[in-house]
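Shown below is the structure under consideration.
For this depiction, one protein chain was excluded, whereas all remaining protein chains were kept in their positions.
And now, chain A:
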Amino acid sequence: MKIFSILVLTGGKPAEIRASESDLSQFGFFQRGSVQEFMNFTAKTLVERTGSGQRQSVEQDEFMVHCYVRPDNLAGVIITDREYPLRVAFTLISKILDDFTATFTPATTWATLTPNAANPAFPQLKEQFVKYQDPHSADSLMKVQKELDETKVILHKTIESVLEREEKLDALVERSNALSMQTKAFYKTAKKTNSCCSLM
């Protein structure tokens, strides 16, 4: 059971990443750059297509991408493997968003944050990231966050089903300025050999 990445974003079109923490040591050294880019891209794409107050999870190959957009437009995305419990992931997102709000108080400061700038000022992100690699340490957390029982989580089998009707993932990848040529090439060849989006 593993968390690959936790990201805090501000919603809207386009969504922007404000803080993030990742562990990509399972990937080959020269693939990590592309994997990170692709995770960032997926997080933004998903947040842009998640309604306010909504929770969505996407199953994509060996990853699960969980996304929650809070009513105040702050969003959290957690990328885990298939085994990581869904409920724990969402509880963790809520906790992290609460901590983020407490750390960066006027919401107006969020617009200036970038992952590199935010992360040193937001050590809880790394702490939670490391601690909750083991989902069982979230047991006490779960007791506090009762509201999760009432909420619905929309499950998707692929990221394609999150996209709008006319949109195609290939086109989005191509157009994206945030993806380097290398990552786009990875995506294309991975798709060609039917291991779509899987960068492992």
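Assume contacts are C-beta pairs under 8 Å (C-beta built on N, C-alpha and C of every residue); 3 or more make two chains touch, one makes a residue touch a chain; residues count from 1.
Going forward, contacts and distances are computed from a predicted model.
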One chain of this complex is not shown here; going by its UniProt record, which of these names is it: "FAD-dependent oxidoreductase domain-containing protein 2", "TMPIT-like protein", "Sec1 family protein" or "Elongin-C"? "Sec1 family protein"
The one residue from A:F4, A:F38, A:Y68 or A:F186 touching the chain left out of view is A:F186
Touching the missing chain, which residues of chain A? 25-31, 174-175, 177, 180-182, 184-186, 188-190, 192-193, 195, 199-200
